[in-house]
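A single protein chain has been omitted from the complex, and every remaining protein chain is retained in its original position.
Right, chain A next:
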Amino acid sequence: MQFPGRRKKVIGSSQNDLYDHCLQFYGQPPLENISLTEFETFAVERLKLLKSVENIGVSYVKNSEQYVKKLDAEFSSLNFPLRTELGDRRVQGGTSEYEKRRKDHISHFILRLAYCQTEDLRRWFIQQEMDLFRYRFGELTSKHKTDFLHKNNLKYETVSAEEKKSLKDKLITSSYGLSGITVEEYDFYKVPFQDALDLVRTRKVYLLAGNAYIPHHEIVTIVLNDFRTRLSKALAMTARSLPAVQSDERLQPLLSHLSHAYVGQDYSIQKNMGKISLEQIDALSGKSFPLCMRHLHKALRENHHLRHGGRMQYGLFLKGIGLTLDQALQFWRSEFVKGKVDADKFDKAYAYSVRHMFGKEGKRTDYTPYSCMKVILSNPPSQGDYHGCPFRHSDPELLKQKLQNYKVSPSGINQLLPMLAEILELVKGMHYQLACQKYFELTHNVEDAGFSLNHPNQYFTESQKLLGGGLEIKKEVDMSQRSQENPANMTRPSQANSKQAHEEMGDLDSFFQDE
């Protein structure tokens, strides 16, 4: 793998050859020199794009009007290629299509360096790149799609007209939204079933003699699988070459900065250890805890007990807001002892699991507090459990009652009912994190939360920030906060962006004076 920024010979290729399609599989790494400035700018902007892809994907139904609108806006403001022809008129003073494609190419490879190191990073990167690819491929015209397939050696055989005719009825009944006419008109591809597993698994395709008969518009699923496999392999290879990159002092700090811009927010680094006292917890639970944790805390206080799922979710959250191991032990013991568990039994049975959470037992993994995605998607609660996401796992009626009871600020009574309705609408649409964000706005009496919620500890931190709470939020968090900002707010003109980037560059330049 060759890295930009090192002295490598430039391969002179004509503009048109290198980037002849607005979409690519990123098979070949870039082979040119670029400045460190470009290196960082490109990387940061792609990261912003990927984060937007993630946020917008969570906030809006994929491919809905709003989704498309928001994502398109991101593409233009960040100057990434979308669907234009190479020869298109250059917008006055803007970036040419060629330049956009070059940026797309280079930035992807830089981020590979930053995101190949751990399983989590890789998974996140692959997921966002796939969503990005899926969106861009979907926006291509039919002709461009076919072009892309051919250029990338995806030689999927098209089904002959005769065969289509003989299989017409079967084709119609096996793929959604097809009719006799469309079967005749559309191209169908014959793909070995092993390359179309998602469609096979859900029985959304016609299978005959080991081949899947894929209509043209479904070919994206196949292509995506291919994309994922290639990228996964590439990342594994990149990880192996990483030591060579990391030895380059100019690149190392940049790359770790980039990956922390995402990873730093998993709250595994306890920035505020010991800054909370146990007495504060009750008050904090009402003011700054997200609904899920407030719910867990209340259940714990009432029943003097929580089951495993609840202990994990809540216990790790408490660790994330700054409880030390000793505090945690004291907290859990004092509560459990009020119930059916005596001190002895607590020490024997439950203390171990608390210590385990802090990485002091077993394989000593320091467990990270659960993100919203994790809470929503894994381990749904059953009878007697209080964990999970109330917006996802509670019955809407119960949720409504709970929300009415929990409303904090008295001045917002007029706002309460419409807000509640909004929240329930979001829940119905499965936008649980957005619903929680609305809950934040409701309880803190603000119009806009100012952040895109994806972690319970983030909720707490933001809440404390807003309330000017007694905890010092370290400055390091700021850089990553910026990249997490609500995309709706990212309509700052690009000049401001580059000015900001320039300022950062300024610092970096002085950092690398011995260059």
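Criterion: a contact is a pair of C-beta atoms (placed from the backbone, for glycine too) under 8 Å apart; a residue touches a chain by one contact, two chains touch by 3 or more; residues count from 1.
Here is the rule we use: contacts and distances are computed from a predicted model.
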item	value
Absent chain [UniProt protein name; select from "Embigin", "DNA primase", "Enoyl-CoA hydratase" or "Trafficking protein particle complex subunit 6A"]	"DNA primase"
Sole residue of A:181, A:209 or A:283 that reaches the chain not shown, by the stated touch rule	A:209
Given A:193, A:331 or A:367, the one touching the chain that is not displayed	A:193
Interface with the undisplayed chain - residues on chain A	170, 172-174, 176, 193-194, 197-198, 200-203, 206-211
